[in-house]
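Below is one structure, written out as structure tokens; comments come after it.
Every protein chain but one is kept in place in this view of the complex.
What follows is chain A.
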Amino acid sequence: MATNTAGPSRPFRTPASLLNTPPPPSTSGDSESTNQLPTEKPLNLQILSDLAKSALVESLNEVMPIHQSSAIADEKIQGAKTLILDPGLAGPLGLVTDVALLKHQAVDKIFWLEPGPLNVSTRNVVWLCRPKMSHMKTIAEQIKAQQSTVSPNGPLVYTLLLVPRATELCKKVLEDEGVAGDLTIGEYKLEFIPVEEDLISLELDNVAKDIFLNGDDTPLYYSSSALMNFQRAFGMFPRIMGKGDAAKRLTNLLQRHCQSGEEHYSDLELSTEVDGLIIIDRSVDWVTPMCTQLTYEGMLDEFIGIRNAHIEVDPVLIDPQNTSNTTTGQPPQKKRKHHLNGQKDKLLGEIRDLNFAVVGTRLSKVARRLEGDYGGAKNLKSVSQMKAFVGRLGGLQGEQQSLKLHTGLTEILMPITRTEDFNKSLEAQQNLVAGYDLPSQLNTIDDLMAQQAPWAIVLRSLVLMSIASGGIKPKILESVKRDFLQVYGYHHLPLLISLEKLGLLVKSPSSAPQPFPTLRKSLRLVVDDVDDTKPNDISYVYSGYAPISVRLVQCAVQKNAVLSTGMGVDGDEGKREIQKAHPLVGWRGFEDVLGSIPGATVDIRQRLEGSRHEISREKETITTVVFFLGGCTYTEISALRWMAKQVKGRKFVIATTGMINGTTLLESFGDPEPVPLVSHQR
């Protein structure tokens, strides 16, 4: 088992041609000849983005009151308006719109929604927020405060837009506060947001907590509605497969929607572009998020943090003017948000899914090529050559800019991979997953605690230990928990109880079935001979561990890959025949494996009465939608992208309720940090 994987030490053979081809994974391996392959157009997810944008414009201009009374048909918001925005929505909204669009809709000023009086200069006030009770109280306070003062522009017109829907609870709070009659409530149906060409996300927070811990299926309902609208855009999924009880509930909801006779769902036709939906319920696979992600983007998320596809970085790294005149003496500049997008940033598209071990090599290669390209300026012989060079200059500058960013980020990550915390915890994780020498892993965890490594690292390892070994002996568990609370604070006690409730940190022998030890074999989760530089299996994303979730997807769409490593071991990638994807035929062959995992197994066909539907599989590229209910990690996305390259004829669209990693997941299961105590003496 490879334990130390980080560090750009391994050689990597990169087909140079890839650098100039667009980032969608349209080719595989060493193919100079992109044209030979059929152009595999991905599903045009842009539609969803356009829908979200136009819905926003519509919501801002015209509020349809929820209570459709005959007296008022619809009310227009006329004139300039002040927009008050839920900070939690800023990220998701930023992915579908920008300030310019808002200004275009006569938005005069934008404020954050936070307690305190309003300061508006327009007649219209529009709140845009998630349907949270605390927000409603703030809004009620603001309206009441505003009404007690006399405004120079006459009475203000209040509008509240709830995203994605207006809920009974919100209405009740507003009624209780006595302001329900003063404002018009509308909805802004922000559902799937296209984050990348192959990734759509609801960008909801804490979904796993809501569904699996609190038993609040609200996000499940939102998901069903978003998937219904996805089907309105792209046609009905001919097949729905899934694993997990929540996946089953979601499937039932989808079917219910279809049968409800709701007008806009009644005339759906089976899709010709999409062959199915695979729902992976997060509760089926807690192991994957607990492991430390080892892809480039995964590492960025783990150690720097990616929120709504944005990363906070030192402005020096993203400012094209500010070239390396490193500020000495100046105060440290405020970090700036940078949008990580594989379409705009081609270099990111290339390296995001690589194991971090090879990123350094790849970056230096690009650096050398760029240098060569710039050096080419000296050898220009004719005007036409010069013209061609100048034409390329813009592209080169862009590339240089992104090279600078990613080199900078890699420089931040590299020292982390050398720390003891990182290497010890990684070693422990990998051994735990492999089921190797558990007592000594416990010792490692103990050491990490003694050194006060970050709490999430320790707890992630503990959870892994509990899952991988089917629970921890009661005495040991109690003593570890006791130490954990002493080191990191007693406020983590509810978190430990939540983890027990979720079956993530339990004592052995546990009453619940513990499938992991058998899955390790039946799903070939631990792969020893994976090559990080030239992957032959999805397990490269964790340097030797294949995510259960993605293995389950393979059980549905690439059955061979579950059983054995890909054939590219001999390195003759150029000659290797890329196989055609097999059709989606259900869980056939893996029924027993699926059965051994707790939770319902879903496999249904959606067929309209009477119509036989066959997708002609000969020439077309079919898309399969993989929906992660409860969030997914960047490594899972990387693994799916890698899978798409292994066969032709099938693309994936990855849909998720939001992006997660082990730390954010654990944080969501606990109570908020305790507020600082106020001393009575001072």
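We take it that a contact is a pair of C-beta atoms (placed from the backbone, for glycine too) under 8 Å apart; a residue touches a chain by one contact, two chains touch by 3 or more; residues count from 1.
To be clear about the criterion, contacts and distances are computed from a predicted model.
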Which protein name, taken from UniProt, belongs to the chain you can't see among "General transcription and DNA repair factor IIH subunit TFB5", "Probable vacuolar protein sorting-associated protein 16 homolog", "Ubiquitin-like-conjugating enzyme ATG10" or "N-alpha-acetyltransferase 20"?
"Probable vacuolar protein sorting-associated protein 16 homolog"
Can you tell me which of A:Gln46, A:Asn61 or A:Ser260 touches the chain that was removed from the display?
A:Ser260
Write down which of A:Ala145, A:Ile497 or A:Ala512 is the residue touching the left-out chain.
A:Ile497
Chain not shown: contacting residue from A:Leu48, A:Cys129, A:Val173 or A:Ile472:
A:Val173
From the listed residues A:Gln46, A:Asn61, A:Ser121 or A:Gln451, report the one that touches the chain absent from this view.
A:Gln451
Give me the chain A residues in contact with the hidden chain, please.
70, 133-134, 165, 167-169, 172-173, 210, 214-218, 220-221, 224, 249, 252-253, 256, 259-263, 266, 420, 446-447, 449-452, 478, 481-483, 485-491, 493-494, 497, 671-682
